[in-house]
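Data block below; observations after.
With one protein chain withheld, the remaining protein chains of the complex are depicted in position.
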Amino acid sequence: MEHAVSNLVGTPVLLSILIVFPFLAALTVYPVRSARLQTLVVTLTGAVLIAASLLLIPRTPFTLSPKSLLGVDIHVVVETADFLLLFVFLHIGFKHNHTLIKILSVLQIVSLAYLDVRTMSGEHLRVAALYGDNLSLILVLVASIVGSIVCFQSIPYMKAHEEHLEVEKSTRRRFFCVLLLFLGAMNGVVLSNDMGFFHFFFEVTTLCCFLLIRHDGTPAAVANGLRALWMNSLGGFCLLLGMISVFTRLHALDLGRLIELSSKSGIYLVSVALLCFGAFIKSAQFPFQGWLLGAMIAPTPVSALLHSSTMVKIGVYLVLRLAPGMRGAFLSECIAVFGAFGFLAGAALAVGQSNGKKVLAYSTISNLGLILACAGLNTPEAFTAAIFLIMFHSVVKALLFLCVGTIEQRIESRDIEDMRGLCAKMPVTALITVSGVIMMIMPPFGLLLGKWMAIEATAKNLAVVVMVAAGSALTVVYWARWAGTLMSEPFAGRFFPERQPFLTWGALGSLVAGGGVMTVAAPWLYREFFTGILSPGYSPPYVVHGGGLENGWGAFPVLPLAVVAAIGFAVSIVALRRASRVRIVKPYLSGLQTDTPGMFLGPGNRPVKAEASNYYLSSIFGEKRLATLVNLAALVFLILILGAAL
Amino acid sequence: MIDTILVVAATLVAAPLLGGLISGLDRIATARLQSRVGPPVVQPFHDVIKLLNKEPVAVNVWQVFCAYAYLSASMIAVVLFALGSDLLLVLFTQAVGAVFLVVGALSSTSPYSLVGAHRELLQTLSYEPLLVLVAVGIYLQTGSFKIADTRAWGAPLLLKLPFLYAALGLVLTIKLRKSPFDLSTSHHGHQEIVKGLLTDYSGPFLAFVEIGHWFDVILLLWLCSLFWATSWTGMILLVAVTYALEVVTDNVTARMNWRWMLGYAWAMGLTLSVVNLIWLHVR
Partner (left out) sequence: MFEQITRGSRVKSPWLLHYDCSSCNGCDIEVIACLTPVYDIERFGIINVGNPLHADILLVTGAVNHRNRKVLENLYEQMPHPRVVIAIGSCALSGGVFREAYNVVGGVDKVIAVDVYVPGCAAKPEAIIDGVLLGLEKFKKLSNNWRGVGGIFREAETNES
C-alpha cells in the first residue's frame, strides 16, 4: 500500500507540492473575498501540506536538481525573483523613508549582482538545487504540520480579531495569502542546497514577516514591521557576504560541498561565521532580539507561526547545517558560548516580564540560544539535543502562543496579572495552557529531555554549562509563576467549559496531544530519524534501551518515567475529583476574610480587596536594567566570534 | 525485575521512616541547643498521622492535586536515586515536586501564600544551578552521571570535590528550610509570614507536603553520602557531621531576605562550584 502511494507520487512532485503549491494557493486566496472560500483554500492547503510532508518521510536523503520551471531555467527564475524581492524591499524603504532599509537593500542588490556576475563568468558549476536529509525533513514536518495547525486556528482567530478591531474592509485574504506564502518559503529554505535558493527563500520569509507584523496597520505595527525588515535585511546581507566568500573558495554555492570541505583556514571560517551571523539575526539572538519582541504586536497566530515554531528556526537550522564544517574550530566553541549566553539572558529577561507574549518571546530567544549552544558544541550528543529541542519547542511554543491568543481575545489583555483566576473563566483553555507549561519544564516531556541531553553534552565546557544551569533555573521561575497564576481562583469543583470554535479546539487539542505522543515516542523517533542526520562522521550517541535513551554516562528512561508520571497524574486526578467533596474554606486573610472571595474587612467595616501580585523582580531582571548590559555583552561575543574566525 | 521491585518497595517504606526520624532528631537537637528538652523522637510521625486524620479542608481543589503531585514527584525522585538512575534526571524530577508545591500555593488568593510561593521560587532559583553543577562535577570526576557508577567509584569524591560539597551544603540549608534561608516557609514551630508557602495547605494535604519533604531530605542527604561512598562509616559520619552543621547554622543565624539569599547563593555557591570545576578541568 505504502509503496503503491509512493510510486504514485514521485519525490519531485512531493517537493513541488511542498514548495510551489503554497505559493499557488497564496495567489488563489488573494482575490477571494468570501470567508467560506478562504477557509476552504486554507484548510485544503494545510491538509495537502501535512499529507505531502508525511509522504516525504521515507524518501530521505535525496538530491534534486530541477532544470526548469515552466520552460525557464529555474536558477534564472530564482535569481530574478530574488532581485525583484530586493527591489520590493528598496521600495518599502522609500515608501516609509527608512534609511537603514534603503541602505541595506542597495547593499544586498549590489552584492547579489556582484555574485551573479561572478557566477556567470568563469566555469560555474551548476549545483543541485534541493537537498533533503532528516534534519531538513524534521523542519519540513514542523513547518507543514505545526504551520498548518496554526493556519487552521488563525481562521477563527482572524474573524474575531477583525470583529474586535471593527475594521470596515476585511484584509483577511491578504493575511491568509502571506501565511500560505510563508509556508512554501519555509519549506523552500530548509530544502535548499543551492545557496542562491536559500537566500531567495530566506528573503521571502523576511518579507512575509514584515507584512504579517504590519498587518493591523497601526503606526506601532508598521514601525515594528520595519524594524523586523531592516534587521532581517542585515541578516540577508551577512548571508550574501558569506556566499561571496564561499564562492571565492568553492567556485560554487553548494551548501553540501561547503560542509564536506570542513577546514580550519581563515577564509573558510569567515564565510561560515558570516552565514552564522545571518542565522543569529533570523533567530533573534541578542543583540538582535528587538525585532522579535516588536513582532509580538502582530496577531497571535503570526507569533505562533513565525516567531516561535518555524521562521526563527531557520537560523538554528542553518547553524546546525554548518556545524559539521566547523567541528574542532575555536569558532564553534565561541558559538556555543554565545548560544548559552543567549539562553541565560533570555531566561533572565523573561523573569522580569509580566506581559505574557513578551515572556513567550524571551523564552523563545532563550530556547533558540540553547539550541545554538548545542550546535556550537558540535558533539553527537549535543546535536541530538538540538534536534529534540527544535522539534518539541516548535510544538509546545506554538501551543502556548495559540493559548495566549485565545485568552487574549476573551479577557482583552495579555498581561499575566490579568490572567489571575482564568481557570474559573475559561477552564479548558487554562488547563491546556498549564499542560503546555508542564511540557516546557517537566520530565518526561520532550523539552526537558532535550535540556537534559544539552546539559550532559555541555558538561565538559565549563562556561557553557554554568550558563545553562543558571538559565534553566530561571526558566523554571517564569513558567511556574505563570501556571500558578492561571490556577489561582477558589474553585468549587464544577466545570463550566467555555465555548470556542471547532478549529480552535482542534488546533489546541492536536498540539497538546502531539506534544504528549511525541514525548512517549521520542526514543523511537530518535532511532528512526536521528541516526541519518548525525552522519557524516557522527556515530549515534545514544542507544534505545528499555523505552529510554541511554549512553555510557547517562540514561533517560522516557517510557518508564512517562508511565510512572501517568500513574502519579491519575492518582492526583482521582484525588482532585474526590476533593470536590472536601470542605472548601476561604484562604487565610488574618481572620478578616469576607464572604466575597479575595476581600477582607477593612477599616470602617468596609470590604477591601486583598491585592497581591507576582514578583517580577524588575529591579534585577527588568528590561531597563538588563537589556543594555545584555546587548553589550552579546556584541562582545559577536566580535569574539568574528575574531575566532579570522 | 524482582530486585527492582524490592528496591522500590524498600525505598518507599524506608525513606519516609528515615526522613521522619531525622526530622525528630533534628527537633531534639534544636531544642537542646535552645536549652529545652524537646519533643520525643517520634514526634514528626505523631504530627503526620494526626494531620492525615484531620478533616480535609482546602481553599481550592487544585491545591489537592498539587499536594498529591508534589508527593508523587518526590517519591519518584528518591526511587530513581535508589535505582541508580541518572543524577540529573533525579534532580529534574525533584524540581517537578518543587514546582507543583509552588503552583498549589499560587492557586490560593491569599497574599501570604502568594508571597511564600514566590519566595519558594526564588529559593529554587538560588539552589537549582548549584545542584546541576554538583552533578556536573561528579560527572567530570567519575565520567558518568549515573548514580550507580558514582557509588562504584573507588575513592571518596569529597577529596576531589570539596568546594562542590560546600556548595551542596548551601543547597541543603535552603532545602531543609533552615535559617538563614527559611524564607518561603519554616519548620518546627517557627513562623514566617504565617508559614508562607504552606499557609493554605491543611489537614491531610499538609501531611502529604510534610512526607514529600521527608523524601526530599532523604534525597539530598543521600546525594551528600555519595561524596564518601567507599565506606559505610565514612558515609554515615559525613552525613551526620553535615546535618549537625546544618542544625547549628540554623540556630546561630537569623533569617535574611531573598535578595541576600539570591546574591549569596549565586555569588558564593557559583564561585565555589566553578573553582572546583576548574580544578577538575585542569587535572
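Per-chain residue numbering starts at 1, and chain names A and B are given in the order in which the chains are listed.
Here, contacts are C-beta pairs under 8 Å (C-beta built on N, C-alpha and C of every residue); 3 or more make two chains touch, one makes a residue touch a chain.
The shown structure was predicted, so the numbers you read here are calculated from the model rather than taken from an experiment.
S.K.: One chain is left out of this view; which of B:43, B:230 or B:249 touches it in the full complex?
M.R.: B:43
S.K.: Touching the hidden chain in the complete assembly: which of A:579, A:599 or A:617 does that?
M.R.: Checking the options A:579, A:599 or A:617, the one contacting the hidden chain is A:579.
S.K.: Using the document's definition of touch, tell me which of B:74, B:173 or B:199 contacts the absent chain.
M.R.: Answering carefully, the residue with contact to the hidden chain is B:199.
S.K.: Where does chain B touch the missing chain, residue by residue?
M.R.: 27, 31, 34-40, 43, 45-47, 49-50, 52-57, 64, 188-189, 191, 194-195, 198-204, 206
S.K.: State which residues belonging to chain A touch the missing partner chain.
M.R.: Counting only chain A, the missing chain is touched by 575, 578-579, 581-583, 585-586, 588, 590-593, 601.
By definition in this document, only the chains that are shown with their structure count from here on.
S.K.: Name, in rising order, each residue of chain A that touches chain B in their complex.
M.R.: Contact set of chain A toward chain B: 421, 423, 441-443, 448, 452, 455-456, 459-460, 462, 465-466, 468-470, 472-474, 476-477, 479-481, 483-485, 487-493, 552-557, 561, 564-565, 567-569, 571-573, 575-576, 579-580, 582-590, 597-598, 610-612, 614-615, 620.
S.K.: Any idea which chain B residues touch chain A in the complex?
M.R.: The contact residues of chain B facing chain A are 55-62, 64-65, 68-69, 72-73, 76, 85-86, 88-89, 92-93, 95-96, 99, 102-115, 117-118, 121-122, 124-125, 128-129, 132-133, 136, 139-140, 143-146, 149, 194, 199-200, 202, 262, 266, 270, 273-274, 277-278, 281.
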